[in-house]
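First the structure, in the form of structure tokens, and then the observations on it.
Here's a slice of the assembly, chains where they normally sit.
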Amino acid sequence: MILNIDVQLAYQVTQRTDMLLQIEAADLDDQTPLESQLNMSGVTEVARVAADDGIGERVWISGDGVFRCDYAARVAIDRSETDLSALHGTAPHLLPAEAVRYLMPSRYCPSDEFQTFVAAEFGGLEGGARITAIRDWINSAFSYVPGVSNAQTTALDSFVQRQGICRDFAHVMVTLARASAIPARFASVYAPGVNPPDFHAVAEVFLEGNWHLVDATGMAAANEIARIGVGADAANVAFLNVFGQAGFVSQSVSIRTE
Amino acid sequence: MILNIDVQLAYQVTQRTDMLLQIEAADLDDQTPLESQLNMSGVTEVARVAADDGIGERVWISGDGVFRCDYAARVAIDRSETDLSALHGTAPHLLPAEAVRYLMPSRYCPSDEFQTFVAAEFGGLEGGARITAIRDWINSAFSYVPGVSNAQTTALDSFVQRQGICRDFAHVMVTLARASAIPARFASVYAPGVNPPDFHAVAEVFLEGNWHLVDATGMAAANEIARIGVGADAANVAFLNVFGQAGFVSQSVSIRTE
């Protein structure tokens, strides 16, 4: 499947400000940017650095006043949908070093608080069977409601309120997986079925030696997702990280499939 | 300086449980384990994996019942004390990729909430001058009080309560550095001046291209600290991470200098 991605961002800063932009689809084994253009005005690209786990890049930009970033890309997705419920968990001592840190709690995913809950609710299941049970439980118990969460909202808040947006669904998914001793990270992605169109977020879990995409909102299938970047949670893969104050001007995201 | 480290841990689990142990001083340019012995009973060492940022190792252990871990080491520290206040900050776009993620908030260090505070209190200072001003402010405004904090306590709680232990001082230090756009991570360490003797924790900040140790408690100087491991915060460098329930039996830490 090929995704056509079009993003326009416009923001405003009132003094020279450093920012970190992370909106380009990553070049990976299972997804290939065929064409890709990032055009910016009112802002300077200063440097590029590899993003977390070597997936994608972050762009340091520096601006003063209104600036715009336009990103257009065609990305080929070559990833089959896997039946997660059939996958085994990886025994802890066989986890690669870089997966181990995704067992730990993070800013928005305080998984240390949920061990009793997962043992009680999903105790009879392990590996992929537990992951799909968690995903299905979130999907049925939670409502997708824009506007009820914000930049401070954690998985703990969302778990109590039973509502939120993709970011919140992904945080709860990641949290309950980690509480189950299954490594889980947060992925910022593009996907065609998101309504209204916007940046999307899903979880990734580590089963049978590989990372697997899981979308608890049910909006996106694994074979139609283009990853931008991954990290412990939303704190690590914001599309725009501002080291100062920035004001919103406009933003649009459009994803079409060929 | 040479540190003689002696640690005895005894814990208890009621069923076979996977645990991650991280108590050995790391072998690094500025610290060298001359001798090192880790003896365990009632528990099996299953695997070793590199810890975060390649500093130190984590040991997967598996136990059932009471188990003991005894660690004895002689570690040579070869690190001069630096006058941090004279160091410049590294411009964001010159930060190495692996330092960038230490600008982001984490489980116990919600630095995103403190940008207004640091701008108001330390706005006129930058780089090492800001770091030492933050360190000195924490040192004078906070009291070292065992027992008031626990495994849920964040830097936000400690900032309000103005008290805590080394872990809490380090979390506040890390948080205010990140809110100042200076990369900061949490280091689990051994140091001789800690009273009562225990595992110790300090911050590390990135200035002029290198990581520098900062102890806001004032208990340990940089030239007498042996690092065990580093991470985003205490969640990433627990000396014992239990994937299940473990009960405390006994614990002692002794550090002598030669």
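Per-chain residue numbering starts at 1, and chain names A and B are given in the order in which the chains are listed.
Keep in mind that, in the parts below, contacts are C-beta pairs under 8 Å (C-beta built on N, C-alpha and C of every residue); 3 or more make two chains touch, one makes a residue touch a chain.
Every value quoted in this text rests on a predicted model; they were computed, and no experiment measured them.
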Total copies in the complex, given 2 are shown here: how many?
4
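Throughout what follows, only the chains that are shown with their structure count from here on.
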For the two copies chain A and chain B, what rotation in degrees overlays their C-alpha atoms? Round to the nearest 5.
180
Geometric centre distance via CA averages, chain B-chain A, whole Å
28
So in the complex, the part of chain A that touches chain B is made up of which residues?
18, 20, 46-47, 49-52, 58, 60, 62, 92-97, 100-101, 103-107, 109-110, 112-113, 151-152, 181, 231-232, 235-236, 241, 243
